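Note that one protein chain is taken out, while the other chains of the complex remain in position.
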Amino acid sequence: MIIVLKPNITRKDESAVLKEIRKLGYKPHVMRGGERTVIGAIGDERTHQTLETLTSWPQVESVMPVQKRYKLIRREAHKANSTIDVRGNLIGGRKFHVMAGPCSVESETQLMSTANAVKEAGATVLRGGAFKPRTSPYEFQGLGEKGLKMLARARRETGLAIITELLSEAHVQMVAEYADILQIGARNAQNFQLLIAAAKTGKPVLLKRGLSMKIEEWLLAGEYVLSNNNCSLMFCERGIRTFETYTRNTLDLATIPIIKKESHCPIVIDPSQGVGRADLVVAMCKGAVAMGADALLIEVHPNPAEAWSDGAQQLTLDGFKTLMNELKPFIAAAGRE
Amino acid sequence: MIIVLKPNITRKDESAVLKEIRKLGYKPHVMRGGERTVIGAIGDERTHQTLETLTSWPQVESVMPVQKRYKLIRREAHKANSTIDVRGNLIGGRKFHVMAGPCSVESETQLMSTANAVKEAGATVLRGGAFKPRTSPYEFQGLGEKGLKMLARARRETGLAIITELLSEAHVQMVAEYADILQIGARNAQNFQLLIAAAKTGKPVLLKRGLSMKIEEWLLAGEYVLSNNNCSLMFCERGIRTFETYTRNTLDLATIPIIKKESHCPIVIDPSQGVGRADLVVAMCKGAVAMGADALLIEVHPNPAEAWSDGAQQLTLDGFKTLMNELKPFIAAAGRE
Amino acid sequence: MIIVLKPNITRKDESAVLKEIRKLGYKPHVMRGGERTVIGAIGDERTHQTLETLTSWPQVESVMPVQKRYKLIRREAHKANSTIDVRGNLIGGRKFHVMAGPCSVESETQLMSTANAVKEAGATVLRGGAFKPRTSPYEFQGLGEKGLKMLARARRETGLAIITELLSEAHVQMVAEYADILQIGARNAQNFQLLIAAAKTGKPVLLKRGLSMKIEEWLLAGEYVLSNNNCSLMFCERGIRTFETYTRNTLDLATIPIIKKESHCPIVIDPSQGVGRADLVVAMCKGAVAMGADALLIEVHPNPAEAWSDGAQQLTLDGFKTLMNELKPFIAAAGRE
Partner (left out) sequence: MIIVLKPNITRKDESAVLKEIRKLGYKPHVMRGGERTVIGAIGDERTHQTLETLTSWPQVESVMPVQKRYKLIRREAHKANSTIDVRGNLIGGRKFHVMAGPCSVESETQLMSTANAVKEAGATVLRGGAFKPRTSPYEFQGLGEKGLKMLARARRETGLAIITELLSEAHVQMVAEYADILQIGARNAQNFQLLIAAAKTGKPVLLKRGLSMKIEEWLLAGEYVLSNNNCSLMFCERGIRTFETYTRNTLDLATIPIIKKESHCPIVIDPSQGVGRADLVVAMCKGAVAMGADALLIEVHPNPAEAWSDGAQQLTLDGFKTLMNELKPFIAAAGRE
């Protein structure tokens, strides 16, 4: 930690700060500049108590951490890229993956027609929400376990792995029984009890970025998964909330090189939530592939205009097929398969 | 709903839209302008399916809702201000209330000295976290039930009501047994399963605004509480996340007149989380009182520099006493007691 | 400056950094922690070259400034509050001031009826735009010099001082001839050439905060005025741009105590731009007064529904009179006249 004192502090006030720093377990190191004094406090910022509370002292101007707060997730902890085995598919490896399917599971017909179409176009994982977090209590909340059973049937018939959202601690066992990947949604990205419960199932976890989550907070939320003995973590960027209203969210593609630099976990991009408009999805996918994403998570629906949720952002089955063809040269240019 | 068509659409394309509007349960109303056609779709936007999915159609430029999506919470549903009885204190009535106490419950000594001091200075509710949602898994997570027991003892000895955070569905029964008000934190503001579980206890619920929650979304999250048969809901503004880094968050005091206008529920202001710096808390409190807030939620600690969480934003016991004195003329000017 | 090195850097790489720090005019001070090395670089960060460029070196993790970059504007440079004399009215002193008038000057009738009404209700400064920065080139751009002449006439007849916006270097002489205060709008808050030109007229300058301007940047923009030999600077908060769309902007009232703490200049609040809705203006004004603002800048129009710009946020003449009455107890509670 770096503690910056206010200008013209007396030696007595300075001593009081030094004493407190030692009391909290750090070794202080004083640097006197022309105008103000700066103290470096040496010690492990993660195991000792935080010194940030010193900002409540009148003689202290600011306190700045120098250490990264995450441990297991960071690149230094695991030099190679982590890969996650999902029914034989390695996510984070040389092969590029596409997870696709409807926003919500609505019916057997809707799900099976989508599953067959995305499988044929090249997807390896089927997405579909059985429990839906909805802004209003009057909106469709998902089919629940009935939806999970439909997903299981789609897996049996197509061989696709299943990703579906977990949004309640009370459903952990049930959802883990059906899903191959547990998705933690943006609204629950800092629901730490849910993250711990998901981690303990041992299933791969896909952690979406919260609407206004800083990258450091996202990495630390991921640390909740790894520190609960589950290394199968993927990050998923799905757009952050900004002042722009043209798109539903602002898809922050810079997270691709950043997650690769700071951590060893795979990074997945969700362009459907990211922009919220089907007509922009194709371009976002091309960018994500070129920038080194490990996988895409894409909403596809046989008839978006009649979807029970988020119709505006879902591709048609034909639109998805075209997309997959258009991505091929970019996947090759990115050195992936 | 208003459906705006793209310029120069054929009558055939227009007819297809009209047909779909009728199919989804609305009555269409066509307005032809010089350049483009606009369709008003008449029907209850909350009970029929959404027409927003029409934006996935190529002939549609945009779809705009005209109806508010919340029902029970809105001012029209209950003309008078709702008041909430918390151990004989009416929140939302003529009397202005202050809820104060430490960020986290740390020990009997810390809690009792704070409880006695805030009681003496005029607070009516004691705050204190027993379960803490922390950004990092390596930070202090709260004393758990041991902390709740300390809060209960403080209530017995001082007569103060207790507010404490609920952050897991698994703790609902336990926390409801000890608390007079269940606090739902900013990170869980759209954890709808937790909101439903809290509502079902019948205890008063204080719902903090999420870090990047639009006012409409906040009202709809409150609707989850009321629609689960719990009318004892308070909203609590605690700052939103913006680009500004001087303060921890940007405290959006405009929410005071807005919540009063849109809903009948009390509005509480949390300046400690809102700005994250004790030296700015006094001014924010004065503003909140003048603008018509019903209560304040303030962090107070006997020794902020050694607090186990959020020391920078906690007032000292003396600081709190001074604040309460300085607020008096503003409470009077606002016509409150 | 504090330079944080990456973990496990060789002594040779460290030496290269130390050499560069000395070359750029600073004295380095090395602190070796368990995991990484931190270097304090002592020197005046404002006169030496910046060390932030060191972040381009592979062995450097981050560089953090410790010094504030503003000089003349800061509280330490002038312990007392600065006051600004505007035709005999001292802004920033014990007396609270209200600046009011239409968004745009539209006609003699509109301006004179407003001027007389706001004068009678207690305003001391008349606002009115003669040059308008409009988002679209097809919107009303202001009456130009004709509008300035109307403002001058209103001053002669009512004795009110005049504030009007300057938006082009080409108009500096003309606008300065008519205005008592030059207003720099949010969109030009970092148009430094305009700030310098305004400063050089010697007239008082009111500097609005840019839509996404950090407080430090705002203070530094103000420093452009003071460092060009003009001490008559007022800051004006008018709302920042956030994700919230209920209000036009998010009025950041925390700027009141912050500007008072960091600088010696008066702070003015513009609630009309801040929320963009007349029905919320009264509450915002009460908050601003209670929090210690020195003045308000309020849009008032005889017939808002027919205003040529920003009708939604302008008060009627009656509405303004009511507001002035409702503010009285808060002005008294704040210890102002």
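The letters A, B and C name the chains in turn, as written, and every chain counts its residues from 1.
By our rule, contacts are C-beta pairs under 8 Å (C-beta built on N, C-alpha and C of every residue); 3 or more make two chains touch, one makes a residue touch a chain.
Model, not experiment: these values are computed from the prediction.
**Student:** For the chain that's not shown, point to the residue among C:5, C:98, C:167 or C:215 touching it.
**Tutor:** Once the missing chain is taken into account, the touching residue is C:167.
**Student:** Among A:63, A:275, A:305 or A:323, which one is in touch with the chain left out?
**Tutor:** Selected residue, touching the omitted chain: A:275.
**Student:** Quick one: say which of B:55, B:242, B:263 or B:313 touches the chain that got left out.
**Tutor:** B:242
**Student:** Which residue numbers on subunit B touch the omitted chain?
**Tutor:** Within subunit B, the residues touching the omitted chain are 2, 4, 7, 29, 31-36, 38, 40, 42-44, 62, 64, 66-67, 76, 212, 241-243, 245.
**Student:** Under the stated touch rule, tell me which residues of subunit C contact the chain that is not displayed.
**Tutor:** Counting only subunit C, the missing chain is touched by 20, 24, 46-47, 49-50, 52-57, 69-71, 133-139, 167-170, 187-188, 190-194, 210-212, 217, 220-221, 223-224, 227-228, 241, 277-278, 304-308, 310-314.
**Student:** If the hidden chain were put back, which residues of subunit A would touch it?
**Tutor:** So the residues of subunit A touching the missing chain come out as 212, 214-216, 240, 242-247, 250-254, 256-258, 261, 274-275, 279-280, 282-284, 286-292, 329-330, 332-334.
The criterion applied here is as follows: only the chains that are shown with their structure count from here on.
**Student:** For subunit A and subunit C, let me know how many angstrom lie between their CA-based centres, rounded off.
**Tutor:** Using C-alpha averages as centres, the distance is 38 Å.
**Student:** Using CA atom averages as chain centres, what separation in Å is found between subunit B and subunit C?
**Tutor:** Going by mean C-alpha positions, subunit B sits 30 Å from subunit C.
**Student:** What is the distance in Å between the mean C-alpha positions of subunit A and subunit B?
**Tutor:** Computed from C-alpha means, the inter-chain centre distance equals 25 Å.
**Student:** Spell out, as numbers or ranges, the residues of subunit A touching 2 or more other chains.
**Tutor:** If we look for residues of subunit A contacting two or more partner chains, we find 212, 241.
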